[in-house]
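Only one protein chain is missing; all other protein chains are in place.
After this line comes chain A, so read on.
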Amino acid sequence: MTDVKMHVLVCGGTGCMSSKSQEIIDNFRRCLEERRMDQEVKVIVSGCFGFCEKGPIVKIAPDNTFYVQVTPEDVEEIVEEHIVKGRKVPRLLYVDPKTSEHISDSKHMDFYKKQMRVALRNCGFIDPENIDEYIARDGYMALGTILETLTPAEVIDKVKSSGLRGRGGGGFPTGLKWEFASRYSSEQGKYVICNADEGDPGAFMDRSILEGDPHSIVEAMSICGYAIGADKGLVYIRAEYPLAVKRLRGAIESARSTGLLGKNILGSEFSFDIDIRYGAGAFVCGEETALIHSMEGERGEPTSKPPFPAEKGFWGKPSNVNNVETFANVPAIFLKGPDWFSSIGTEKSPGTKVFALAGKVNNVGLVEVPMGTTLREVIFDIGGGIRGGKRFKAVQTGGPSGGCLTEQDLDTPIDFDNLLAAGSMMGSGGMIVMDETDCMPAVAKFYLEFTVEESCGKCTPCRVGNKRLLEILEKITEGKGTPEDLKTLKDLSGVIKDTSLCGLGQTAPNPILSTLDKFWDEYVAHVEERRCPSGKCRKLISYRIDPDLCRGCTMCARKCPADAISGSIKEIHVIDQDRCVKCGACMDTCKFGAISKI
């Protein structure tokens, strides 16, 4: 038995690292050394715990204490109180917003109660830079057992029977994809490609998996290589993910030096190695054909399919492209069995899904739930409801290719097919919650700005059509739209969907179509009454002072940054609408409630 009696896990994910977790780590090491306890207490830098909103996170084992929003200055107290004297530090525990109680164990926090971690199983649990810790958690056991006991065809059968579907957006059955790739001859070479481009705004699940558990991707790619008969793997990752790149590179190197990558892995006939390719960070480069062109050093532009990458992929060779999260599920399927996997989730979408929960919810972060969990559970139970006691309005899923869902859809069990049927999609797992102050035409405009910016420009419907859609949305949100514009939005959207070359253009109008469908009244208010019901569109609102309520205190005039308010002491004040920049400062200042937004 070792002398180690306690583990201090400090989050080393990008989120926490940006709020000083490195300093926290250093302080722990120093404090423990000073007290000569560095042999008894081990400090571990882990991947993301998911609750980034409350980071930096420090977790202590074995008593499972979960400290939130820890600062470097708190370290001394944690060491002195918790580690030396065995007393928890209450002020650093999570406070349940509903009951105001301190909760010391993450298991009892609403954020974690309904989660189930399969793809994220090792994130926040192991040191991602230490291959031994991955091995301790049964790492490479799936690969080893497969090489010793299963034929490639049997591996594919098991993936098929698990029912795993691609987590990169389309939800295509992974086993079937592997089977296609396995059928093409490999004499000239064959590739396993991991898509780690993750271009959706707000999404960071793939990055977190690579940062927190990079070996699971190395292992899964090797399993795929064995199954389809490839000896080469490539990870396409954006250069803006430096920490993920560093951890992945480290994992590849340590796997290579222990013989888990390279020639004759674990004494078998199978040889496999992995390289990294860096992407420039364009959304369209996540589309698989564009991704392959980008890896070949060409422009990251899509080409039409077929031929699919399974037939003609990287350098024209058969290639299998899967998403990071898809791969992360693979070792778990072999460790626990395809039946275990298919028993989780819904019949047609087995397993779990990781979401990047963001927007107007109390608990922002990375959430993994069994498929079939409802939107309400994710937003209200795990997400802790809407921030600031406001009303829920909509949730946007599927990123720029997806759509908005409303109150009526909240009890929809989340899976690939249900979200499509409800008028949105799973996509890669971005989930942005909106409240009553969000304006839906403005939301649609936000996504269109993104797609117009990211279109590669190769085909006309996407390049010109989406630009037109954006112009119309700009008109509408500025109060210059007409009822005809609404019709144009709808018709043009249909044309773009039908005629664009790749998925970017084909899905770009989705945010418009779904908001038109579900928030028609809001569009009508903008074009017919020149009014923005949620009070978001600056050009459509104005601030007024009610002469009956104004006491002439001059507070608003003094606060106004644009000198738009005139009136002297004890006289009724007036806002000059031409000068007003609509900042709302006057309304917040007036103690008499005389100023309102209309």
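The rule we apply is simple: a contact is a pair of C-beta atoms (placed from the backbone, for glycine too) under 8 Å apart; a residue touches a chain by one contact, two chains touch by 3 or more; residues count from 1.
Here is the rule we use: contacts and distances are computed from a predicted model.
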Listed names "succinate dehydrogenase", "(2Fe-2S) ferredoxin domain-containing protein", "Sugar ABC transporter permease" or "Protein translocase subunit SecD", matching UniProt entry of the absent chain = "(2Fe-2S) ferredoxin domain-containing protein"
Decide which residue listed in A:45, A:79 or A:260 touches the omitted chain of the complex.
-> A:260
Looking at the whole complex, which of A:72, A:144, A:413 or A:479 touches the chain that is not displayed?
-> A:144
Residues belonging to chain A that touch the chain removed from view = 1-2, 4-7, 9, 61-64, 84-88, 90, 102, 104, 107, 125-126, 130-133, 135-138, 140-141, 144-145, 147-148, 254, 257-260, 266-267
